[in-house]
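The other protein chains are all here in position, but one chain of the complex has been omitted.
Let's turn to chain A:
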Amino acid sequence: FSLWSGSIWRGKLTLLCDAKTDGSFLVHHFLSFYLKANCKVCFVALIQSFSHYNIVGQKLGVSLTTARERGQLVFLEGLKSSVDVFFRSQEEPHPLQFLREANTGNLQPLFEFVREALKPGDNAEAAWRCPVLLVDDLSVLLSLGVGAVAVLDFIHYCRATVCCELKGNIVTLVHDSGDAEDEENDVLLNGLSHQSHLILRAEGLATGFCRDVHGQLRILWRRPSQLTAQRDRSLTYQYKIQDKSVSFFAKGMSPAVL
């Protein structure tokens, strides 16, 4: 995990994925991590309200309100601004414009919003380190009627701008429907997996719910680089979510069972 704090980890797409469990703890972790690392963060938060992320962030040691006020955090609160779409005139572009269109075309307005938020400013706010785009989450866009290919195109353009041009990072969460046979979601998940450099997959334990081990985290490095030897491509840890942190341990080595 110290891998991400180095300056070599830039221009990468990290895919968070959860199957039969809730992987949002990873989103909170990355949000607080990048804010503490003094990066400029654009957070497209479609699932929860700002205060929810703020409360969890405070437990992890960051204040989202402060970060937003001083311009480090650009926060798109999906729940609130989705209502604004309908009370605006149609000419004004809105990031969530697709909610209003009958045939959901593409997510270009959302991409324009992200690009505008993360473009380097001309004044001395170059104090921020690399820009970061965080999306929570992409699966909900499918539920809102956007096609999987449109979401993949959105991430493609974000990668071109945020990762390649601005040398920043993208972290996004997608749910794995598992047996539910959601074809669109599978195309989205697989398409994103192929575009990612690192995949973190939180899974529930195969044997069911457990009080002391909340789940299992699989780490897969997709693009071999100088950082990873061929053997270290894939790792598995088990974890337990606590109030202010998450503790990780090797499989079967939970302190509760030893």
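Keep in mind that, in the parts below, contacts are C-beta pairs under 8 Å (C-beta built on N, C-alpha and C of every residue); 3 or more make two chains touch, one makes a residue touch a chain; residues count from 1.
Everything below uses one rule, namely that contacts and distances are computed from a predicted model.
A.B. asks: Which of "Elongator complex protein 5", "Protein YIPF", "Eukaryotic translation elongation factor 1 epsilon 1" or "Histidine-containing phosphotransfer protein" is the UniProt protein name of the chain not shown?
C.D. replies: Hidden chain, UniProt protein name: "Elongator complex protein 5".
A.B. asks: In the whole complex, not just what's shown, which of A:106, A:139, A:177 or A:216 touches the removed chain?
C.D. replies: The single option touching the absent chain is A:106.
A.B. asks: Would you mind spotting which of A:152, A:174 or A:213 touches the chain that isn't drawn?
C.D. replies: A:152
A.B. asks: So that we can see where the missing chain sits, which residues of chain A does it touch?
C.D. replies: Here the touching residues of chain A are 106, 108, 111, 149, 152-153, 156-157, 160, 164, 186-187, 190-191, 193-194, 199, 220, 222-224, 226, 230-231, 233-234.
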